[in-house]
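Just one protein chain is left out here, and the rest sit where they should.
Take a look at chain A:
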Amino acid sequence: MKKTLRFSAFTIVNGFIMTLVVLFTLYPFVYLVAQSFSSEAAIYAGKVSFFPVEFTTRTYEIIMSKPDFFRYYGNTIFYSVLGTFIAVAATAVMSYPLSKAKLRLNKIVIPFVLFTMYFGGGLIPNYILVAKTLGMRDTVWAIVIPGAISAFNVILMKTFFANIPNELEEAGRVDGLDVFGIFTRIILPLSKPIIATITLFVIVGMWNNWFGPSLYLQSKEKWPIALYLKQIIDNAVSPTEIGAASEETSQIAATVKSTAMVLTSLPIICMYPFVQRYFVQGMMIGAVKG
């Protein structure tokens, strides 16, 4: 009896701590949503804490009525799709030979790849290379190419490939497939989980990318949404630019940041519950390898 009692006391305390963690994690989102639907007066009076006060959807209407927001959104989608395609294809192509123990040169190539996890060229040499030497400034290539392959993703994928039973490849060889056929018809279809994981890692990185674009994209019309959002948060976009009529400028000023933040994170938050197991799965595969 005593034991069950102590057991449940721990369970209660643990449940309490976990509830606090959940609230601590969710509260900023709750507050942002509440603020984005509240009136300017209520926000400045500090009345908004959990629920919208003096509910209004005006800011959403104004932001969505102008093409700007959607254009930046469109840019982000374009960069994410193109960048993800390049990154995943290149990672898969690189990881496959690296997963083959019989390739003797892997002893040189793998350390060559891994070294880049611990040492990099640094901000300025990278900037000079991309912007000046390669002349990629203000082009989509500066956004989607420089970070395309990461050693970490290569390790994840190589580990996955190495665990695919060799017999399956043998069977393909017997059926007359060459290396390319085995890779595209046997290995890739069997690797959907890891491809999904890396695709998601890359998409999230691309979706949230603002620093690369801020370095390389001078033309505002090429900006991704994250960079536009940064300008809004920095108060660098005036309410009239966003589309507010003069009598509405202060309402916009008070809520545009939270509204833009909600609209930008919405796709990630909606998609997240359905795909999070792939992320965890990916990390687990990586963990086995250490």
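The rule is simple: contacts are C-beta pairs under 8 Å (C-beta built on N, C-alpha and C of every residue); 3 or more make two chains touch, one makes a residue touch a chain; residues count from 1.
In this text, contacts and distances are computed from a predicted model.
Missing chain, UniProt name from the options "Sugar ABC transporter permease", "Sulfur-oxidizing protein SoxZ", "Transcriptional regulator" or "Putative DNA modification/repair radical SAM protein": "Sugar ABC transporter permease".
Taking the complete complex into account, A:96 is the one of A:37, A:69, A:96 or A:160 that touches the chain left out.
By the touch rule set out above, chain A reaches the unshown chain at residues 6-7, 10-11, 14-15, 17-18, 21-22, 24-26, 28, 31-32, 35, 43-46, 48-49, 90, 93-94, 96-98, 100-107, 109-114, 116, 118-129, 132-135, 145-146, 148-149, 162, 166, 178-180, 183, 204, 207-208, 210-211, 215, 226, 229-230, 233, 257-258, 261, 264-265, 268-269, 272-273, 276, 279-280, 283-284, 287-290.
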